[in-house]
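Only a single protein chain was left out; the remaining protein chains are all shown in position.
Chain nomenclature is as follows: A and B, assigned in order of appearance, with residue numbering initiated at 1 for each chain independently.
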Amino acid sequence: PAALPKKACALTEYVGTAIGNTIGLVIANVDAELHKQMGIDPKYRSIGIVGARTGAGPHIFAADEAVKATNSEVLVIELPRDTEGGGGHGSLIIFGAEDVSDARRAVEVTLQYLDQTFGDVYGTAAGHLEFQYTARASFALNKAFGAPIGQSFAITVGAPAAIGVVLADTAAKAATVDPIAYSSPAKGTSFSNEVIFAFSGDSGAVRQAVIAARDVGKQLLGALSGEEPKSSTTPYI
Amino acid sequence: PAALPKKACALTEYVGTAIGNTIGLVIANVDAELHKQMGIDPKYRSIGIVGARTGAGPHIFAADEAVKATNSEVLVIELPRDTEGGGGHGSLIIFGAEDVSDARRAVEVTLQYLDQTFGDVYGTAAGHLEFQYTARASFALNKAFGAPIGQSFAITVGAPAAIGVVLADTAAKAATVDPIAYSSPAKGTSFSNEVIFAFSGDSGAVRQAVIAARDVGKQLLGALSGEEPKSSTTPYI
Partner (left out) sequence: PAALPKKACALTEYVGTAIGNTIGLVIANVDAELHKQMGIDPKYRSIGIVGARTGAGPHIFAADEAVKATNSEVLVIELPRDTEGGGGHGSLIIFGAEDVSDARRAVEVTLQYLDQTFGDVYGTAAGHLEFQYTARASFALNKAFGAPIGQSFAITVGAPAAIGVVLADTAAKAATVDPIAYSSPAKGTSFSNEVIFAFSGDSGAVRQAVIAARDVGKQLLGALSGEEPKSSTTPYI
């Protein structure tokens, strides 16, 4: 995990920023009327908020590390259709905690992990690829994708969506994995131009499936865009 | 309200253009078969049409002034996911009238008010803020947001959506207002990357709540984008 950037704002609500036009915020004591409007369990007085223009997978996998590491719960995961002109999602993730220091800590941990979880995001002007892998899924991945808690879990993402179909097929054939969800522009996404394939299984098999899909994806997106897809930070899988 | 720009098109359907890639159009006598397909009450032979690539709040608040000032009704308010690569909405607003001059007038008034209603829209490359306030809501605001007719009404908007959450909390705490709606990427928006908070109440309190949220929003978006958010025209609140 990377260090947090220097504090750019004096408001107590401000926690920090990160790659993908991501901002991390905290509210110590949410207004009671707003709390009702948001539909959040009143026991979570404090909320931590992570939002981004670009990126949903990286933020959800980072939030999963945050819920493992802190005394907080993931209350909301919503995926706007964004990426600033790209084909994918942005994100809004809200953590709940009884104590403000726990909510703040969840946001900090999420921001710190983004440098890693953007490692297998590959963008070109024509589209993007994303690969995520964890040895042990927790509550954020369960809420977002239905990942079985405690199991190895991964996703492959391709945009335009046609590439994502081939990534899914490549992953499914490369090793014995359990498919959990296949999402496409009209089903399971916010009309993004992606196919997202989510699967769990034996840790070695899940990793092997992701790596095979990544190899194919880079060739296909490279052929479409006429340039080699590059990692947004440093590959981690 | 600003003056209308010079007429750039000789078609009788053309009314004018405005900020936000906005176009105003009028149809004197809608084709009968199309009328059915559109699902509009047949008594409105004439329709006025305002559409924009960028902006929904500015157009709805301007349309609200138009319905107050003219003999027309707001039949359709639809919010595409647009803003030309930004995180928000565009808009499609259709006025109905029995007489074409009323439909045209509604479009003209809407276009004229946009210079004002873009006054508290603040954009940066990383996101945007929007604040709108009226002392007396009418039928367009009622249809779009459920605003109580005749009451003071306002909205706060932040993109990325995380910022909008803090704006909502700031507004709710700054004065005693009645929350009407809390919209987020997956609920009440067209998957835009915004949280929109709508509220009514005593005129002074509503204004005070908006101003407090605007102050916080400019600091947060400034921290995310590394530049000071600037008004699209001239602030009016």
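In this section, a residue touches a chain if its C-beta (ideal position, glycine included) is under 8 Å from a C-beta of that chain, and two chains touch if they have at least 3 such contacts.
This structure is a prediction, so every number in the text was calculated from the model and none was measured.
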Review point. Per the definition of touch given earlier, which of B:Pro42, B:Gly85 or B:Gly204 contacts the omitted chain?
Key: B:Gly85
Exercise for review: Sort through B:Thr17, B:Thr70 or B:Thr170 and give me the one touching the missing partner chain.
Suggested key: B:Thr17
Study note, to complete from the structure: Missing-chain contact, candidates B:Val30, B:Ala97, B:Val157 or B:Val195, resolves to B:Val30
Point to revise | Option from A:Cys9, A:Val109, A:Ala144 or A:Ala161 whose C-beta touches the chain left out | key: A:Ala161
Point to revise | Touch residues of subunit B, complete complex, unshown partner | key: 8-11, 13-14, 17, 21-25, 27, 30-31, 33-34, 36-38, 47, 49-53, 76, 78-82, 84-85, 90, 92, 94, 190-191
Study note, to complete from the structure: Absent-chain interface residues of subunit A come out as 81, 85-87, 126-127, 159-163, 165-166, 168-169, 172-173, 179, 181-182, 184-187, 189, 191-195, 197, 216, 219-220, 222-226
